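First, the structure itself, so that you have it in front of you.
With one protein chain removed, the remaining protein chains of the complex are shown where they sit.
The letters A and B name the chains in turn, as written, and every chain counts its residues from 1.
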Amino acid sequence: MSMNDAGQKLTDIAERIVETYKKEGGINRIDGVNLPATAPVVEILDDLMEILFPGYFGKRVPARSNILFFVQSAIDRLFLRLLDEFKRACQYAQSIDAFDGEITRTTCEEKALSLIDCIPHIRSLLKKDITAGFEGDPASKSLEEIISCYPYVYAIATHRIAHEIYKMEIPLIPRIMSEWAHRRTSIDIHPGAIIGKSFFIDHGTGVVIGETAKIGDNVKIYQGVTLGALSFKKNPDGSLEKSGKRHPTVENDVTIYSGATILGGETVIGEKCIIGANTWITSSVPAGTLVTYQDQQIYRVAKRNIAVHKRGENGKTKNSDPVI
Amino acid sequence: MSMNDAGQKLTDIAERIVETYKKEGGINRIDGVNLPATAPVVEILDDLMEILFPGYFGKRVPARSNILFFVQSAIDRLFLRLLDEFKRACQYAQSIDAFDGEITRTTCEEKALSLIDCIPHIRSLLKKDITAGFEGDPASKSLEEIISCYPYVYAIATHRIAHEIYKMEIPLIPRIMSEWAHRRTSIDIHPGAIIGKSFFIDHGTGVVIGETAKIGDNVKIYQGVTLGALSFKKNPDGSLEKSGKRHPTVENDVTIYSGATILGGETVIGEKCIIGANTWITSSVPAGTLVTYQDQQIYRVAKRNIAVHKRGENGKTKNSDPVI
Partner (left out) sequence: MSMNDAGQKLTDIAERIVETYKKEGGINRIDGVNLPATAPVVEILDDLMEILFPGYFGKRVPARSNILFFVQSAIDRLFLRLLDEFKRACQYAQSIDAFDGEITRTTCEEKALSLIDCIPHIRSLLKKDITAGFEGDPASKSLEEIISCYPYVYAIATHRIAHEIYKMEIPLIPRIMSEWAHRRTSIDIHPGAIIGKSFFIDHGTGVVIGETAKIGDNVKIYQGVTLGALSFKKNPDGSLEKSGKRHPTVENDVTIYSGATILGGETVIGEKCIIGANTWITSSVPAGTLVTYQDQQIYRVAKRNIAVHKRGENGKTKNSDPVI
């Protein structure tokens, strides 16, 4: 084939492709419709990580003598970036009639300041999350190791940021952030999820926490745990109902071991429960219960008699308490 | 230790390492034996994503006034890159006697043009895949959110490209592409798999779809689902037989919930089945069946009586239908 022939074929294909841009709309962004993109949102995350964990994630290691300048310059830059992306997100939302508010520079400024104002509070939450990791994992040697080496730190830090933006009802940006953290850590936490203090995820690959999940304090979970939806309600027209509580509630001091699947908006895991590896739970578990893979059959029968497995009364388990 | 001593020791080690290059052959590429490498193949993927989803994945956001020029320059660059890598792949295959065809510039040009010619068709398939995501996930707010934030979009787009190249019997490149998408999204789809229209993977981490899997239309799957091989046939000499159908068939309108493991080349999941989370299936499931984790014991017994759980006749399930 001569280069002329190839060139002509390519031109024909180019024209057919442009035709599809008209025909298959909805998956193009032409004329630069304003939309937050991954790269600028990731830069915002980078700025935030540099302030939340100074000296760990960023390039600069601050010195005590200029720490205030370090922070001031970081949040000045962050403020301008947030303003830009918030405006894009809100303009996009207005263009699809998904946003009731009025976009003004003032509104976006207030939201950007409001987020930055959360930083001290987010830092104190993260300090507890990291301490929970140190206290909860026999393999961890120091807090520094947790921050440098444990993927859940990046995931929970991103979540606590994305959740604040989610509460402001700014579209797209929270999910771009959580999907970036998902890509980096294989931990998938929807920005809508409510997570209490001292939260620890060990290993983490495959964890999925849904939009309307609610997690208490001192909760520890392992890889492959799903807090998911049980059934999807439909509207009269057959489309999915996209609101309402669809994901479980986990109360304080619960430990959920690897591969456990817990489903349903009305499912409550009571406080101090231990949920064993590879269990499958679609109804509430009373406080203080130990549920294991082997017990699942027995538990199902026992439900009728309201016989529960209290911690310590676990003659049915195979090994020493707790079993995971 | 003086720097002289260290230097001498390093020289000795260097010589021993070179010795191993001769001794442990097979894991070196010396003298630049032509082999497609990850970086150029990823650039090809980047080019394709820019054309498939203009304004989303690439750096450039095209304007309506120059859209044809945008596409022409993109596919011109793509054509040359494809030509390069296809030639390397085919030369490599010839060098290990794995390729029967003759490498000519013409053959590679034809294959490169043929792939680019698929783009309009791939775009229309992807439009359906993304619509399936919007209709199938209560948490999704718009098509833009699906493309920006849902990892399965990158995975299925890469797959539909890699599958075309796989059908052309070009070695290595399809798997480099699918492993790149795997690395980015934790979704592992072999380029040989055949996937129908309107395919949706929610969450996605841990999904594995094998080389000879066949999936119909309107199929929805969740994180951790495996469509894998059941047993590995051996040749008379003890080596593995590397051909034949080893992975399941999934018919139209099936939903497979998280963690389900479905195995075997003769296993067929009939249309409209709902496969529950954490189930384990190694034999065919008749159309319209609901299989759940709890039912697995009952299902195994019931198989003898050909008693199947039809949708709606699910007195054995614990919660409202469908249970996941």
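Quick notes on this one:
The rule we apply is simple: a contact is a pair of C-beta atoms (placed from the backbone, for glycine too) under 8 Å apart; a residue touches a chain by one contact, two chains touch by 3 or more.
Here the structure is a predicted model, which means the values were calculated and not measured.
One of B:111, B:182, B:203 or B:220 touches the chain omitted from the figure, and that residue is B:182.
Contact with the omitted chain, checked across A:150, A:166 or A:180, is made by A:150. Residue in contact with the omitted chain (choice from B:10, B:80 or B:194): B:10.
The chain not displayed touches chain A at residues 51-56, 61-64, 67-68, 71-72, 75-76, 79, 106, 109-110, 113, 116-117, 119-120, 123-124, 126-127, 130-131, 135-145, 147-151, 184-186, 203, 205-206, 222-224, 258-259, 277-278, 293-294, 297, 318-324.
Taking the whole complex into account, chain B touches the unshown chain at residues 1, 6, 9-11, 13-21, 23-24, 26-33, 35-38, 92, 96, 98, 171-172, 175-176, 178-179, 182-183, 186, 188, 190, 192, 205-206, 208, 210-211, 224, 226, 228-232, 239-243, 246, 259, 261, 263-264, 278, 280, 282-283, 297, 300.
Here is the rule we use: only the chains that are shown with their structure count from here on.
Note on chain placement: the centre of chain A and the centre of chain B lie 25 Å apart, centres being C-alpha means.
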